[in-house]
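Single-structure report; data block below.
Partial view: only certain chains, each at its native spot in the assembly.
By written order: A and B. Residues from 1 in each chain.
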Amino acid sequence: MILDEVDRKILQLLSENGRMSYVDIGKELNLSRVSIRERVSQLIENGVIEKFTVVINSDKVGKGVSAFFEVDCEPASLVRVAETLANNPVVASCYQMTGPSTLHMHVLVEDFVRLENFINEELYSLEGITRVESHILLRRFKSRTGLKL
Amino acid sequence: MILDEVDRKILQLLSENGRMSYVDIGKELNLSRVSIRERVSQLIENGVIEKFTVVINSDKVGKGVSAFFEVDCEPASLVRVAETLANNPVVASCYQMTGPSTLHMHVLVEDFVRLENFINEELYSLEGITRVESHILLRRFKSRTGLKL
């Protein structure tokens, strides 16, 4: 699927305000409400738009600690471990990367007590994990949301 | 600000579908459209909801390569480097973490030619950078969006 300029503008507007009405989008782009709705439907159908969502401030909902993990696994256990971790609600994302470490994982928890509890009870107890490295977020310079990294 | 059970349910519904109408949310929670709208306004005003947005599939919009960087800086240059990188449109996020590396950065680009160009032209040319490590995303097991990591 190839996106034209109008598609890209619609994505940009929705990215900034996901609840913007099709009428308002149409006004910006000199198009009718109907043609905007059609294009958005097309973008959803083709998988360009995966979902409409909200950006929630994690501090404000009591998820004060943002931690990044490098999880080394026995190679043969990697996929199983990754799928188990992906099911844990505190895990925000979980990737396999090139480079030295087998899984890269973001975790959001209330506080350090919960973090230590997650590490010792839910992470270290998984079979096939050989080494874990964790780091805590200190400062956020940029955090683009809405794009699937 | 303390969130009650209703606030949390609203956030969860909007997280799954950011364009859900207040009428439909109200039906789910046995509340009126007006009271939902008031609560959402409150959540926005208090900074809990930062914005409504769309999750866009980066592959589908031609951002096929997702790379993670660890950027070591001369300590005195860190904040300046971070702010410069945060302004670069290919940079999706940029954090300062505890641990060995001074900046953790996510980059989304079209292809490897653009990646090499970004590295050699836009990253390595910044004064104060001493060492760069990059890794490429191989597989995505979980990628929660809408939460500010």
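Basically, a residue touches a chain if its C-beta (ideal position, glycine included) is under 8 Å from a C-beta of that chain, and two chains touch if they have at least 3 such contacts.
Predicted model only: the values in this text are computed from it and were never measured.
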Copy count for the complete homomeric assembly [2 present here]: 8
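Operating definition for what follows: only the chains that are shown with their structure count from here on.
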Turn needed to bring chain A onto chain B - CA fit, degrees, nearest 5: 180
Separation of mean Cα positions, chain B and chain A [Å, integer]: 7
Complex contact set, residues of chain B against chain A: 1, 3, 8, 11, 14-19, 46-58, 60-63, 66, 68, 82-83, 85-86, 91-99, 103-104, 106, 108, 133, 135-149
